[in-house]
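Removed: one protein chain of the complex. Kept in place: all other protein chains.
Chains: A and B, in written order; residue numbering restarts at 1 for each.
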Amino acid sequence: MTAAKSDTAVTGDEPVTMMEYFMSLTYTDVVSPPVVRFREALMEGRLIAQQCPKCHLVYVPPKGYCPIDTIELDERNEIQLADRGVVTNYTIVTPVQYYGQKETEPFVRASILLDPPGGMLILQDILDIPTDEVRAGMRVEAVWAKPGERNVDEVGNRSGSALEGSLRGFRPTGEPDVPADSFSDKVW
Amino acid sequence: MCSTRAVTELQATTHTIEFPYTRTLGPVIGPFLTGLRDGRILGIRCRDRVLVPPQEYDPETGDALEPPLVEVGPAGTVETWAWVSEPTRKHPLDRPFAFALVKLDGADTAMVHAVDAGSIDAMRTGMRVTPRWRAERKGRIDDIECFVPEGGAA
Partner (left out) sequence: MASSLKDVAIIGYAQARNERQAQQTEVQFLFPVINEALEMSKIPRREIGFTCAGSCDYLSGQTFAFVMNLEAVGAWPPITESHVEMDGAWALYEAWVRLQHEDIDTALVFGSGKSSPGVPAEIYPLQTDPYTLTPLGVDPVSFAALQARALLDAGKVTERQMAEIAARSRRDAMKNPYAQVTGEFDVDELLAQPYVTAPLRKHDLPPISDGACAVVLATADKAREVCERPAWIRGIDHRIEAHQPGLRDLTVSTSTRLAAEGAGVGDRPVEVAELSATFTHQEPILREALGLGDDVAVNPSGGALAANPVMAVGLARIAEAAKQIVEGGRSRTLGHATSGMCLQQNLVCVLEGDS
């Protein structure tokens, strides 16, 4: 039997010039040991970090090594951080409605230099203030989710991972602004 | 309250990356996929051979290859095959099937596609297959849903 061409050939007039393809990949990351401890602390309303014994840089979230001195860090290098500090840098993002975008209104992402012993949190939301009043030098304090309402499901190994399940963001404290030259070397 | 989680219990996070791609096709792939939409399989002449799927450049000399394309098949011969016992969600069929290199009549090279043979026992190198076309086609390689044994199951 000879093979027939398709009986239902649909011949369009226009040539095909484009092809769509929707790509979707899912990854499951095992949470690394320093981040396991970071998550536990977040559930308790605490921020922890690792501090390098040589250069004294503070790594939050903790990553298990100091990339400057190339030494491994562990629980012995763990320190408790303050949960208030100053906005060193910020941007107001006007969301473009590309595929996957969840935001519709402009929002703030700020870098917060925490009070001693230090540490910098990036990509934080600034709450309780219109976006156009956010400024570098503004004193802020953490806004924690209520103890029974915290989750750390989104807190993973990847840098800048979302902490909002437990640490919702930062809000102004009302204290006087800090002059820029006091943090100009820690802007990120 | 402190966590008393066992050290050996592994926590994990999940994330999904998605991109919607829209690709232009150009003067060779465009006509090839247009042919599929129209229920025809097309190849391209490359010196003394017909390449399927059509290539934009001669794989040996690098010279550009140009339309017009030439019709091949629709029937062909299985040159090699693999029986997929547990299809993934990205595979063309959701029951066990074969991937195969099918050399269509009139073509000098084989193309990869699926063969819905029903069982591994129905597959053999050298068997003849014909395309099962989708009723609604868009100009994609899976406008051919799969190939099937010529004349029905063995």
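Following the convention adopted for this analysis, contacts are C-beta pairs under 8 Å (C-beta built on N, C-alpha and C of every residue); 3 or more make two chains touch, one makes a residue touch a chain.
Please read these numbers as outputs of a predicted model, since none were measured by experiment.
Using the touch definition from the top, which of B:Gly35, B:Pro53 or B:Gly73 touches the missing chain?
The single option touching the absent chain is B:Pro53.
May I ask you to list the residues on chain A that touch the chain which is not drawn?
Residue positions of chain A that touch the missing chain: 19, 21, 23, 25-33, 63-65, 67-70, 72, 157-159.
By the contact criterion defined above, which parts of chain B meet the unshown chain? Give residue numbers in ascending order.
10, 15, 17, 21, 23, 25, 29, 32-33, 51-53, 55, 59, 79-86, 88-92, 99-101, 103, 109-114, 120, 125, 140-142
Note that only the chains that are shown with their structure count from here on.
Quick one: chain A and chain B, Cα centre-to-centre, how many Å?
The separation of the two C-alpha centroids amounts to 41 Å.
Considering the complex alone, what residue numbers of chain B touch chain A?
Residues in contact with chain A: 1-3, 5, 10-25, 30-31, 33-34, 37-40, 73-75, 130-131, 133, 135-140, 150-151.
Can you tell me which positions in chain A touch chain B when the two form their complex?
1-6, 8-12, 15-31, 36, 39-40, 43-44, 99-100, 153-158, 161
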